[in-house]
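To start, the structure itself, in structure tokens.
Here the complex is missing a single protein chain, while all its other protein chains stay put.
And then subunit A:
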Amino acid sequence: MWAEGESEGLQTLGIVVVLCSSLKLLHYLRLIDLSDDKIEDELEMTMVCHRPEGLEQLEAQTNFTKRELQVLYRGFKNECPSGVVNEETFKQIYAQFFPHGDASMYAHYLFHAFDITQTGSVKFEDFVTALSILLRGTVHEKLRWTFNLYDINKDGYINKEEMMDIVKAIYDMMGKYTYPVLKEDTPRQHVDVFFQKMDKNKDGIVTLDEFLESCQEDDNIMRSLQLFQNVM
């Protein structure tokens, strides 16, 4: 039943096994190199260290005094010793203020509003520039900044989907335990109301002018924009 060839075959198999194992042994002894897989070493990309421009320059560019810039920078450097904030750190910081719900989406949009140059990291200058607009800017500037925040794809128009995303992100920050209970379409209704107010020509998108006009007509909004005047 078993031909002579079978044990011959097994003999060759044995010799092959011996050869392979000796090759592997030589490879381990590094006499020859058989590896072709690249070892991915994860370089820490965040070893970049960024230093901001001088204090005088920043003071000239923004509406803050030197003292205020110092306080701001101290806090900034404390959290981000490398001098730049990346999105993850940003989200973590923002999440600490809203322990009830999930602040990550809103922080994501916020980050992209801060990161004007879309580099993926926010330097101290960007940070301070945005803060200067928000806290010390004119109404016009604040509204323009807010429009920029809502315009997720930065195409100059706000459509309903973008607004839905933003509003949903805001509602996410509330968390689960609210009174009254958050229903599924609460954000949608909120967006509908918003669009009714803002979209003057009812074309489904809100342009910057429509936005500015509608906001300036609304007293509530005007008043609340002045709310954070004395934050610093």
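Throughout what follows, a residue touches a chain if its C-beta (ideal position, glycine included) is under 8 Å from a C-beta of that chain, and two chains touch if they have at least 3 such contacts; residues count from 1.
FYI, contacts and distances are computed from a predicted model.
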Listed names "AP-2 complex subunit alpha", "Potassium voltage-gated channel subfamily D member 3", "CDK-activating kinase assembly factor MAT1" or "Gap junction protein", with the criterion being the UniProt name of the chain not displayed: "Potassium voltage-gated channel subfamily D member 3"
Touch list for subunit A against the chain that is not drawn: 2, 4, 6-7, 10-11, 13-15, 17-18, 67, 71-72, 74-76, 78-79, 93-94, 96-100, 106, 110, 113, 127, 130-131, 134-135, 142-143, 145-146, 149-150, 166-167, 170-171, 173-183, 186, 189-190, 193-194, 198, 211, 215, 220-221, 223-225, 227-228, 230-232
